[in-house]
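Written out below as structure tokens is the structure these notes cover.
The complex appears here minus one protein chain, its other protein chains still in place.
Note that the chains take the letters A and B in the order they are written out, and that residue 1 is the start of every chain.
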Amino acid sequence: MTTATKKIHVTTTVNGESVEFLCEPRNSLLEVLRDTLGLTGCKEGCNNGNCGACTVIINKRPVNSCLVLGVEAEGAEIETVEGIADARGLHPIQDCFLEGAALQCGICTPGFLVSAKALLEKKPGASEETIRFDLSGNLCRCTGYDKIVRAIQEADKQLSASTDDSKTND
Amino acid sequence: MATTPYRVIGTRPVRHDGADKVTGKAVYTADFKLPGLQAGFILRSPHPHAKILSIDTSAAEATAGVSAVVTGADFPNVKNKIAHLGEGSVNLAHLSANCMAKDKVLYKGHAVAAVSATNAHIAEEAAAKIIVEYEMLPSVTDIIEAMATDAPLLHADLFTDDLGLKADTASNVAVHLHFEKGDVATGFEQADVVVEAEFKTATVHQGYIEPHAIVADYNEDGRVRLWTSTQGSFTCRQQTAEILQIGVGDVLVTPCEIGGGFGGKIAVYLEPTAAILSKKSGRPVSIRMPRTDVFEATGPTPASFMRVKVGAKNDGTLLAGEAWIAYDAGAFPSGVIGPGCMCVFSCYDIEHAVVDGYDVCVNKPHTKAYRAPGATQVAFAMEQLMDELAEQLNICPLEIRMKNAVKEGSRRVDGPVYPQIGFVECLEALRDSDHWNSPLEGDNRGRGIAGGFWFGCGLKSSAACSVNADGTINLLEGSTDIGGSRASLAMQLAETLGIESSDINPMVGDTDSVGYTDVTGGSRVTFATGLAAYEAGRDLQSQMKVRAAELWECETSEVSIGDDGTFSGNGKTAGFKDLASQLFSGGAALVGRATVAPECPTNGFGAHIVDVEVDPDTGKVTILRYTVIQDAGKAIHPSYVEGQLQGGAVQGIGWALNEEYFFNDDDQMTNASFLDYRMPTMLDVPMIDTIIVETGNADHPYGVRGVGEPPIIPPPPAIGNAIYNATQTRMRELPMSPPKVWLAMQSSD
Partner (left out) sequence: MKDFQYAAPTTIQDATSLLTEHGSGARILAGGTDIIVQLREGLREADIVVDIKKIPELSDCQYSDVSGLYLGAAVACCDIYENADLAGRYGALADSTHIIGGWQIQSRASVGGNLCNASPAADTIPALIALNAEAQVTGPAGQRTIAVAAFCKGPGKNALVDGEFVVAIKIPPQSANMGSAYQRFIPRNEMDIAVVGVGSWIELDTVGNIANARLSLGAVAATPLFAEEASQFLVGKEPNDDNFALAAELAKQIVTPITDMRGTAQYRTHLVGVLVKRTLTTALARAQA
């Protein structure tokens, strides 16, 4: 029946900032991020883990936030699309998506950016096959994926060049 | 390097809305909130065909947190009246009944009631307490079965419109269309070779990643304000006003960013329901459609059954064509059949041809446009028959297409004579492409080609450009931007005025702020709204000429504008921005405006090449290499033109290989999820190569043709031809999924 379960207090970290919120156990992390915390960058495309539009990173791993309960965020470190750019400006993956026209309607873009960032950090120099395999959980219906793959490859190149530069500067 | 007369057109600037979309700041409908916003939930029929005997909403209404409950009884009665939606038209009574069933449900997923509450969970739980008493009726989902005289009838008042005459008994066949040219009987008599076959294609969905969503506020002043995900804010306004039986001026539609549409976000589904919930509750109401409902209750595009026959002379010249085409309308008459009939022979010059088309109601969701609506189904038949003819005549598939390709002066079966078009140029580009000239090696591999045509329409568009103090421009236009059109419109205006794309702030206006503009559909935005942007720029320039003459103390006729947009007169010159900012400080503000309604189609043609490998053990088809060739007239932003070609091709690949609605024995859809409705993932396709052909278009100042729709058409037949080339097995049914290909390979062994 509709006798409301007591809301649970959760303390977590979102994009480097400590955050507290109250949520019902049934609220997904996606609902909490969007409706409670106002982080509407992550999108609901299917609400059952098959499109990747709601992808966020929890403790360094990409997950579908529609398949995580808000209460599970207790003590976790969460990164969302809103945390990819910083005061210095856009992250290379964001720049490469823009320069490479790797988005059309843009609804899948936040999920792709989050997954791509996770991939670039975990597997620099990934092959096209690896990119396509690891991001197959992110659906795009507009682009045919070509420009998305190329944007990720270009961002990878730029990131490895900047790493090389910083090595030479040491 | 080819020289171009343009400074901005043909370059690849970053789109104006780009930063918002890579940072999560762009506001889509589900991201939009108002104070006190209620969440709505729609209860849907579990049955494919049933009478509604009663609906008891009392338990839902009594639930704590519920603010309103709505059923069909809350919807005004709407008379049968045809409304033109820009691309296609709809009977408003059907549209209303599709938004909320009144007496009968016609498909599983048909809306029967709606609830608003303080949150979506409460609304959903309350909706589950609504008791609907149904009387089950026999149902039908197969097109041919539905055409039988003893089939279960969906509408007792539907009488076939047979070439303009109404039949006298009710039927599921809404319309019979007939097009004819020449003398088909003679044509086939004279033919040396005739090929004929039956083809079937499955129901497929547009598959946009953003589910339908709405925020409605029935304001205290009597106006309905809607924030929504729509391809056309003005058609959304019209449909909502008609269904609610209020004036169009009483509805304000603010188009939010839209997460894909492909033809599926033209009709309204949620808007009237949310508005009525808002009126009853006195609160703004938002509804976000679950993905299951998107599949079960919003426009898929028709399944088809087709019998097509083509005759040719020994030298490959096509002589005669005959097509019998039946499309599934879904629960209400649909209209996708019309363009299907017009497109079946649209790529080839055939002296004698006849086409009969049928729009057939079945117990499935009401079918809607999907990127070149109706063209992909018929191309699957015709473009495979072209290969069959070529094989029988021992002619190369490319050669037979080049020999018969339509050109300026060719007449289509439905009447129109083509102006200058680019199909031959596309085929020549295919012939000269690296892909076509690279040998395909390896076992179980094959190559296929196919062509495709889509009209591309003009319709109405409006734009206004106002000048800022620094000479930059705010461009207000009415086309909702689904794929980067703000950039392509701003670029055309920048080219016109002699400024940079980045000097322009393009913005999609709401229905109170911008002139009437038809839907983002029909591949029309860059063409028609681009024309509006151009004309608005020209209007601004003529106003500035008058003002420059005052400033420079000369006659207006003495002021001229150079190709680069520089104004000259009385020995003085000034670039656009310079002059604009001088005029800004010296007088009234400047606003250029235009509204256009070009009636001409833009006639887009394309040709595709695909290499496949077929696993002989499983029938699974792998796309090895893919090239899209298309005439864009002129590519304004080539990256986004390429994106349209690539995206359209991959949708076509999905349609070809795995996408389909499955129905169980009870006519209920069984795969209404992104897991089981198998759209291509990134791992299912290779890079998609593109070749943009630019033949220009005399009806547009920069030569633009619409590019969005044609690329979805050729993939199914091109892949069918490649499968045949690899396996000697001819696939006549979509999708060409592994079980079907495997089975076909068994029987052709």
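General remarks:
Going forward, a residue touches a chain if its C-beta (ideal position, glycine included) is under 8 Å from a C-beta of that chain, and two chains touch if they have at least 3 such contacts.
Predicted model, so just to flag it, every value in this text is computed and none were measured.
Across the whole complex, the hidden chain's contacts among the shown chains comprise A, B. Within the whole complex, the absent chain has one touching residue among B:S502, B:T618, B:Q728 or B:S748, and that is B:T618.
If you put the missing chain back, the residues of subunit B touching it would be 121, 124-125, 617-618, 620, 657-658, 662, 670-671, 674-676, 678, 680-681, 683-684, 737-739, 742-743.
One chain of the complex is left out; on subunit A, the residues touching it are 2, 4-5, 8, 24-26, 28, 47-50, 52, 55, 58, 61-64, 66-69, 71-72, 74, 115, 118, 133-138.
Methods note: only the chains that are shown with their structure count from here on.
Averaging C-alpha coordinates per chain places the centre of subunit A 30 Å away from that of subunit B.
Put simply, subunit B touches subunit A in their complex at residues 12, 14-15, 17-19, 21-28, 30-31, 63-65, 121-122, 125, 206-211, 257-262, 288, 290-291, 482-484, 637, 639-640, 642-644, 646-651, 673-675, 679-685, 687-688.
Those residues of subunit A lying in contact with subunit B across their complex are 2, 24, 26, 34, 39-48, 50-51, 53, 80-82, 84-85, 90, 94, 97-101, 103-110, 113, 128, 131-133, 135-150.
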